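Here you go, one structure.
A single protein chain has been omitted; all remaining protein chains appear in their positions.
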Amino acid sequence: MFEKYNPINDLMLQVINNDGKVINKEFFPKLDDIQIIKAYKDMLFERTADLMTVSYQRQGRIFTYPPNYGQEAIHIASGMVIKNEDWLVPAFRELGAYLAKGATLKEIFLYFMGYEDGTVFKDANHILPISVPIASQLIHGTGLAYAAKYLNKKEVVFAYVGDGGTSEGDFHEALNFAAVWKVPVVFVVQNNQYAISTSKEDQTVSVNFAIKSVAYGMKGIKVDGNDLFAMYAALNEAHDYCSKGNGPVLIEALTYRKGAHTTSDDPTKYRDKAEEEKWEQKDPLKRLKSYLIDNKLFSEDQEKNIIDDYKKEIDRIFSEAENYEPYSLNEVFKHHYADMPQDLKNQQREHENFLKWKES
Amino acid sequence: MFEKYNPINDLMLQVINNDGKVINKEFFPKLDDIQIIKAYKDMLFERTADLMTVSYQRQGRIFTYPPNYGQEAIHIASGMVIKNEDWLVPAFRELGAYLAKGATLKEIFLYFMGYEDGTVFKDANHILPISVPIASQLIHGTGLAYAAKYLNKKEVVFAYVGDGGTSEGDFHEALNFAAVWKVPVVFVVQNNQYAISTSKEDQTVSVNFAIKSVAYGMKGIKVDGNDLFAMYAALNEAHDYCSKGNGPVLIEALTYRKGAHTTSDDPTKYRDKAEEEKWEQKDPLKRLKSYLIDNKLFSEDQEKNIIDDYKKEIDRIFSEAENYEPYSLNEVFKHHYADMPQDLKNQQREHENFLKWKES
Amino acid sequence: MNIVNAINNAIDIKLNEDPNVLAFGEDVGKEGGVFRVTEGLQQKYGKQRVFDTPLGESGIAGSAVGMAIAGLRPIIEMQFSGFVYPAFNQIVSHAARMRNRTRSRYSTPIVIRMPYGGGINALEHHSESMEALFAHVPGLKVVIPSTPHDAKGLMIAAIESDDTIVFMEPKRIYRAIKQEVPEDKFSIEIGKGKIVQEGTDLTIVTYGALVREVQKAAVMAKKQGISVEIIDLRTIYPIDRDIIRDSVTKTGRVITVTESPRSFSVASEVSQIVIEEAFLNLEAPPKRVTGFDTIVPLPKGEHHYIISPEKIYYEILDTIKY
Partner (left out) sequence: MNIVNAINNAIDIKLNEDPNVLAFGEDVGKEGGVFRVTEGLQQKYGKQRVFDTPLGESGIAGSAVGMAIAGLRPIIEMQFSGFVYPAFNQIVSHAARMRNRTRSRYSTPIVIRMPYGGGINALEHHSESMEALFAHVPGLKVVIPSTPHDAKGLMIAAIESDDTIVFMEPKRIYRAIKQEVPEDKFSIEIGKGKIVQEGTDLTIVTYGALVREVQKAAVMAKKQGISVEIIDLRTIYPIDRDIIRDSVTKTGRVITVTESPRSFSVASEVSQIVIEEAFLNLEAPPKRVTGFDTIVPLPKGEHHYIISPEKIYYEILDTIKY
């Protein structure tokens, strides 16, 4: 697959077209109908949860939130490929992937409500917290992959970044180190066309993002990121390639950020309706649903019911999160050091004294 | 030229072979015999000065010094191409290029004797000081090129870095910014096979260094850095390309650091004689001299006389540097700010009081 | 005008006046920055002068160094001060040093703008106050305004300065304070503090968003008959020794209030200056009221960290009682 879709030729792996028709049988992945239906439902869940989270934010019930919609195929396909022992190294726009890895929606809510507890993903195995400093997490992926190789563990690392993130020096160092060390890490660039307001064209003038792999002597491939089958096929191939000790892979997932950068952002300032409509045709859910309906695996009626159920469930989880325990002073101090300095203890005690005084 | 030597195919531009025979007429540059003889003499001067500087260091007369020998063709060709209005952005191993640009050998000596005065190159137009933090200077090159474009000046920037330096995040950001901005800067990677003790293989597994240009959508070319003609041809082409507003170029100059990394380094720890001997065949001076002798433009006798003269001159310059003015306390403080803070003035005065006390 | 308007206005005036002035950074152009500080300026001055860069702080700061050497005066933005670290090498190793390294041949008149500080319910890395890091680096100057008026005057001075200025903007009060600010160009000298309020019993040295909180605390103190003198440093380096000395010589008591972590902070430096300048006048040990030596908690925990007027008042009482 990597030979055929060598990014130097600017080809893109696609399996279904905008109408959900299979146009590339060769790379149609080995998935049974049940798995495909589940994938669609997971995408639906991600979208529903995501849209509801945006509306919770509009209601002032959570703080700034970066919506995922439009990019679900990447996340759900990732979730299908990433095994329990593999590592997930997030940026901050991979909701479906976190959930698949074992993070809970409640935790996501907690995080955006302002609790560090929400980024621990405590029941999820081998996941890193959400990483805000752009591209910096990729290097952790390289380090984790080094450890996997050194410790002879069968783990593959999946590390995510945006199109904007490819411009950071850390992108370069992460990929170069991984290639030199020949370690099992898949770097996924979610090319959603924008870094906040900055278009892809102002970010780089390379032919595509996948071709950046060439600079590191590693495999790279450009994939239709709104095509679940293509994403699954590429991620799976990359997993396989890494598992065999061949070194890292770079996947560019071409997609579109349908929503705002975050709920604080206003995309009308920097992009037009025509563009949004063009991408609407390529919506990952629409495409997969067309496939399912064509193959009589799913119906519109079903969808409505499912969404209603999801909504109820999500609302329930959200209120659970809203009733989370208060954030104690102790939590501010507790987790900085394995061996906490006396100074920190003193500062906490002094503050407690102040609080006592204030109450009296 | 850039099409023909597309780095994806891992070709290398070479004009003369190890014996000085022209093997590539197409790219033999438009240089007359006088220019070629001068180029050789300049290489000879660089080598002589360089070797003498190493021996001054051995005598304890200067501090740590990074020798240039083996890489003279790159430097002298650069000096021939870089015009007065162009900018030279050095790393620290481009002696011949500084001298061509108008830096004086005395300044170089002063720098390695421990005077900041030695890196000002005060009579040289458009040159930056020696830059120690690896690869960081490349971004200054991008900024200078932006300014040239913005101010509508006919300037091309030449910015240098080593093979090791290509691994730094700053290399990535410098090249990407330059490509996006489409500004006139030529990045020259002196691939001398080592970054201190670290071999090229431990630095990157890309096919070559020139191919890294592909990641930025810019032109790149791999050149025999020990072949003055090839280097001149490539640099000149790059100058032309940049001048026409086509954006940046990356040149990989394949060469060998014949000496130690610096006078504090011992290469026997990490490389073997066989390798050194292999590269000895490709010595840039030897090759150009063969060409000159073949074409009856030069003789061994001449060389001896020239070197003797050079040595005398260099020794004279060195003693001039050794008799440089003492470094005053004022010089420590004077140049930090255009508008010097009172604190600095106070600190200087206090120290002067101490010195007075000490003397009494 | 609020602080956002004031800084926008200052940059506008200088862009208009001097073709060598440029403003750029992530999202600075088309949308005018995530806080809209540069809003409208690209439309007015064009894409060559006000623009979006690729996402790379080192590239932004480093290219500014190159441009400055070529005679331009770049105003660059770090989207949040928590994202300045990728540019740290360019700032510390180059912007701060180019002039010294070239014996004043080249200077780097760059303004490095960055919103800083807590209190806006933000994600991680969006709330820190690490001005002490810059203040310790030889070759930099560090400016922090606390009012629209000062923001404009200091920004004009920063753009006109031939030195590299780290210009930290207290984002918590970006839009919180409205003031009449003269429309014309004026500048405020870098390195000079300001007496916000005169007083006789105790001096409080502070800056940025906390000036307002200190004023509230001073009102509480006043009710108890305690007269507080408030100094707004405005410049962190070079710090205004004279204003600190004169005030503490008079009051004999001093508290420094800063939202940064406590250890190795601006507060420690102010105390040191006080003991160097007014030791014999001291009636109580110079005190610091600061953030904890911790990372700023996420929003749900931030109220623990944020310095309240009550906390300042509490410490005033403690110092007065000493």
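Note that the chains take the letters A, B and C in the order they are written out, and that residue 1 is the start of every chain.
Everything below uses one rule, namely that contacts are C-beta pairs under 8 Å (C-beta built on N, C-alpha and C of every residue); 3 or more make two chains touch, one makes a residue touch a chain.
All of these numbers come straight from a predicted model, not from anything done at the bench.
Colleague: May I ask you to name the displayed chains that the omitted chain touches in the full complex?
Modeller: Looking at the entire complex, the absent chain's contacts are A, B, C.
Colleague: Which listed residue (A:F27, A:Y146, A:Y241 or A:Y256) would be found touching the missing chain in the intact complex?
Modeller: A:Y146
Colleague: Quick one: which of C:P148, C:G191 or C:P261 touches the chain that's been left out?
Modeller: Reading the full complex, the residue touching the unseen chain is C:P261.
Colleague: Looking beyond the chains shown, say which of B:L11, B:I37, B:I306 or B:V332 touches the absent one.
Modeller: Counting the whole complex, the residue in contact with the absent chain is B:V332.
Colleague: Out of C:K14, C:R73 or C:R97, which residue would touch the omitted chain in the full complex?
Modeller: C:R97
Colleague: With the missing chain put back, one of A:S136, A:S213 or A:Q348 would touch it. Which one?
Modeller: Final answer for the missing-chain contact: A:S136.
Colleague: From the list C:A23, C:M67 or C:A135, which touches the chain that is not on show?
Modeller: Reading the full complex, the residue touching the unseen chain is C:A135.
Colleague: Considering the entire assembly, which residues of chain C contact the chain that has been omitted?
Modeller: 58, 82, 85-86, 88-89, 92-93, 96-97, 100-101, 124-125, 130, 132-133, 135-139, 237, 239, 260-261, 263-269, 271-272, 275-276, 279, 284-288, 292-295
Colleague: Which residue numbers on chain B touch the omitted chain?
Modeller: 63-64, 111, 113-116, 132-135, 164-165, 167-170, 195-198, 202-204, 264-266, 269-270, 326-327, 329, 331-333, 336, 341, 343-344, 347-348, 351, 354, 357-358
Colleague: Name every residue on chain A in touch with the hidden partner chain.
Modeller: 116-117, 119-120, 122, 128-129, 133, 136, 138-148, 150-151, 169-170, 172-174, 176-177, 180, 331, 334-339, 341-344
Everything that follows uses one rule, which is that only the chains that are shown with their structure count from here on.
Colleague: Just how far, in Å, is the C-alpha centre of chain B from the one of chain A?
Modeller: Chain A and chain B have C-alpha centres separated by 44 Å.
Colleague: Mind checking the centre-to-centre distance between chain A and chain C? Centres are C-alpha means, answer in whole Å.
Modeller: About 36 Å separates the centre of chain A from that of chain C.
Colleague: Pull out every residue in chain C that's touching 2 or more other chains.
Modeller: Residue numbers touching two or more other chains: 53-54, 56, 58-59, 86.
Colleague: At which residue positions does chain A touch at least two other chains?
Modeller: Residues 167-170, 202-204 of chain A touch two or more partner chains.
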